[in-house]
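Sharing a structure below in structure tokens format, with a few things to ask.
Taken from a larger complex, these chains appear in their original positions, while the remainder are omitted.
Per-chain residue numbering starts at 1, and chain names A and B are given in the order in which the chains are listed.
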Amino acid sequence: MTDLTHFDEHGRAIMVDVGDKETTLRVAVARGEVSMQPETLARILDNRVAKGDVLGVARLAGIMAAKKTPELIPLCHPLLINSVTLEFTPDPIKPRVQIEATVRVSGQTGVEMEALTAVSVAALTIYDMCKAVDRTMTIDNLRLVEKLGGRSGHFINPGESTR
Amino acid sequence: MTDLTHFDEHGRAIMVDVGDKETTLRVAVARGEVSMQPETLARILDNRVAKGDVLGVARLAGIMAAKKTPELIPLCHPLLINSVTLEFTPDPIKPRVQIEATVRVSGQTGVEMEALTAVSVAALTIYDMCKAVDRTMTIDNLRLVEKLGGRSGHFINPGESTR
């Protein structure tokens, strides 16, 4: 059984030494959903055209949060992100908005945490902007979808569709 | 139908003026779950005693993130938090860890976003510390449980148990 890598042999939290890892292109894709009342989703979609752009604000919040990941997650390494993109897919049936973030880096550590943080903060921002009309929204199923590059190879989360 | 308050009449994003709101004690409670493999949860619980304290690190990350909320959520007001507490409840049956954050403030805006951000970053930190052994963890059902103080009165999310 592999050990939890963020602790040394005495159980002390450490920032793992990545000095021996190869500098390669690494990509991570994460997804999550914000479930809401049908009226809330309708309002987000209406506003996008006519008035205020909830998803545009959430997108920027997600991109900026990806850059802040090492400040938020205590044992995360700082790194120089190559790119971040966020995509929002409204689903009026559920009703919910799916958020997908893709982060790329040429570095010695993966960018799973950056992608997950981007989705997470984008989702919280949607909550913030809609909370006056719907306090029962939930953020669900935040997960890593795909991971590429580095020693551990290509990971695809079972059951996820990728491009 | 109430409007989305973070946009003005032209649909432009604004930080809402809270100058007219009363300064009162405000409390918010949020919850979320990190679902994982049974071995992952076992390892977290084992480590807590013998080796490294995953939940202790996640707790600090959550507390520090609550203080960073206005940096993360674009239209959130800065405020002076009175207190933050996080509680972790492992559930070996599911298996998962439930996270609950309670934030208090004497101020002119509520602290829902601070409580949700604390749970969210604590959950991401658990993911970070366990991702070497379990990449399929998910963060689920992040929601506001209770909210007290301010114009909108006492809100309890239907179906939630509170203390």
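The rule is short, and it goes like this: contacts are C-beta pairs under 8 Å (C-beta built on N, C-alpha and C of every residue); 3 or more make two chains touch, one makes a residue touch a chain.
Small disclaimer: the values here were computed from a predicted structure and weren't measured.
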Assembly copy number, counted for this structure file with 2 shown: 6
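Just so we're on the same page, only the chains that are shown with their structure count from here on.
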Chain A onto chain B, rotation angle from CA fit, given as a multiple of 5 degrees: 180
Chain B-touching residues of chain A, taken from the complex the two chains share: 1-2, 4-7, 10-13, 32, 39, 43, 47, 50-54, 57, 60-61, 64-65, 68, 71-76, 112-113, 116-117, 120-121, 123-125, 127-133, 135-144, 147, 155, 157-158
